[in-house]
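Quick one: structure below, then a few questions.
All protein chains of the complex are present and in place, except for one that has been dropped.
The letters A and B name the chains in turn, as written, and every chain counts its residues from 1.
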Amino acid sequence: MAVTLDDVRHVAHLARLAIPEDQLGTYVAQLNGILGHMEVLQQVPSAGLAQAADASLDGMRTRADQTGAVRLEVPREQNAPAMRDGFFLVPRLATHEDSGEEA
Amino acid sequence: MTSALLDLGAGAIGAAVRDGRATAAAILDESLFRLHAIGEGANDLHAVLHAATPGLASEPLTSGPLAGVPVAVKDNFCTRGLPTGCGSKILEGWMSPYEATAVRKLREAGAVIVAKTNMDEFAMGSSTENSAYGPSRNPHDPSRAPGGSSGGSAVVVAAGIAPIALGSETGGSVRQPASFCGVVGVKPTYGRVSRFGLVAFASSLDCVAPFGRTVDDAAFATELISGHDPHDATSSDRPVPAMRVGPGPLTGLVVGVPKEYFPDSLDPAVRAHCERALESLKAQGATIREVSLPHTALAIPVYYIIAPAEASANLARFDGARYGLRVAAPGVQEMFASTRAKGFGPEVTRRILLGTYVLSAGYYDAYYRKAQEVRALITADFAKVFSGGVHVLFTPTTPTPAFKLGAITDPYEMYLSDIFTVTANLAGIPGLSLPIGRVKGLPVGGQILAAHFDEPTMFRVAYALEEALGAEAHR
Partner (left out) sequence: MSAGSWEMVVGLEVHVQLKTRTKAFCGCSADFGDPPNTNTCPVCLALPGALPVLNEQAVALAVRAALALDCAVHERSVFARKNYFYPDLPKGYQISQADRPLATGGRVALADGTRLGITRIHMEEDAGKSIHDRYPGMTAIDLNRSGVPLIEIVGEPEIRSSVQAGAYLRALREVLLYCGVSDLSMEEGSLRVDANVSARPRGESAFRSRTEIKNLNSFSNVERALEFEFARHVRTYEAGGTIAQQTMLFDAANQEVRAARSKEGSHDYRYFPEPDLPPLVLTREWIEEQRRTLPELPAARRARWVKGFAISMTEAEVLSADQELGAYFESVVASGGDGKAAANWVMGEVLAALKETSQRIDRFPVEPARLAALVGLVKEGLLSSSAAKTVFQAMRSEALEPRAIAERDRLLQVGDDSALEGWIAEVWAEHPDEADRYARGERKLQGVLVGFVMKKSQGRADPKKVNQLLAARATG
């Protein structure tokens, strides 16, 4: 599966990386070069092994429902690019209807 | 006096401070003096990004096993007082509001954090050339790489600035620079040391991994930072065994030699040093047995799918909204994209693209799922060998000694310098690299791998080898 210019453009968008058009070509070549070395994996019979590996893991340790978060020793404002009235400020969304992403 | 003291092991320095033969402040000053000696002019090794201010340790540290011991910390650990930037522009100047568990444990043992060390950006690299702040240089030949991604910490220990330094491993990032710089590097079992406060690269592979000038320093550091942490759901609650086991006879010990780690392409000098090390182990009573880890060749492809995939998500939080760099843009999504494009260097960008691609619709099964399955095969290779009566494996740490800065331009060729180390990260087993000799003045590292949570046996062999090879390892 060769990576195309459109693939890289799409992936760069998904990853929110504003890569200049003139650099995309380099990444196409490099990704194809690297992924070329991955093809060898397709020859390995391995079906179901991931499930088996997962089943071998112990269950996770959980925490009690008790307040006690790690304290912040540096005020949020000191590291925040923009903060007002305790809110983090970011540029307005193109359209705030796009809060379409559900929780 | 202090100057000589700093050349002793961490244990001896701590003892001297505890019974008042030296002060933490004086030792810190000596450490900072040496730090500046390698940090200036022609002999700038560029190992350090941020150094402690003298007198930082003025409040007398007179207790704890590491009382007054200077310790350097890789720039991807959250620390108090010193910035945490991961060798990246996107996090430049960030002051962490909390402290990594491993760092806290060292401080509580009495250690003084002397510096934050240079690294490949977000630990993505094998030479420290991917640091946004310029490469570190190898103290044995400044025209060569110290290895990476924890190069800065390796250099600091090799240069005698600190007996102990923290690095991190995702795919050999401590063992490889340890071998290039002639120091000891330890990758503990996955889950042995809390990752809380270690800025994530690839969560299922990342390990806190210490450097020591000697095996004892490395064992000391490993022992002190190990143990369960309620803030890391992947940290193990197994009891922490004593790791400073010291040298002793190896009678009854079976050392496996995986043939896949000794390819024809292996540098003949490196092979020769490994054979000499094996002779010495045999001489001390160990049985040498050739074994096979048939899926070794697949480790690099598997690693370069899993690590970038996890990284693509782990690095999504660097979006300019709450901390770090922000590049102004009219809309928030545009701000994200411009900030990340400017803040991340080429290797990080490349890996985020790669990781996003292998996870994206239509490719997940062919790449990510497949890689996880083959990862299980690699893990099973080790399990088979260790359950078959082999106690440890001995291999070269790297195929060659330190390479020249700028010598490797093809990303994949660079990835191959981790070919002998990534397997332990994929399998989650402990590994250690220690100096076993020199080639034209460049250190050569030997690697000891052990079964899950069997650091004591790994250290036992390391102590024995270190004592047997002694000064020769550094000649």
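Just so we're on the same page, a contact is a pair of C-beta atoms (placed from the backbone, for glycine too) under 8 Å apart; a residue touches a chain by one contact, two chains touch by 3 or more.
Quantities reported herein were computed from a predicted structural model and do not represent experimental measurements.
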item	value
Options B:A4, B:A361 or B:A471, residue touching the unrepresented chain	B:A361
In chain A, positions touching the absent partner	10, 13-14, 16, 54-55, 57-72, 76, 82, 84-103
Chain B, residues in touch with the chain not shown (by the definition above)	76-78, 84, 86, 91, 94, 96-98, 100, 195-200, 202-204, 230-234, 309-310, 312-313, 316-319, 321-323, 332-333, 336, 356, 359-361, 364, 368
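Here, only the chains that are shown with their structure count from here on.
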item	value
Centre-of-Cα separation between chain B and chain A, whole angstrom	24
List of chain A residues in touch with chain B within their complex	1, 3, 7-8, 10-20, 27, 30-31, 33-35, 37-38, 40-42, 44, 46-50, 52-53, 60-63, 70-76, 78-82, 88, 90-94
Chain B to chain A touching residues, read off their complex	80, 94-99, 230-231, 233, 237, 295, 297-298, 300-302, 304-305, 312, 316, 319-326, 328-338, 340-341, 344, 349-350, 352-354, 356-357, 360, 363, 366-367, 369-377, 379, 410-412
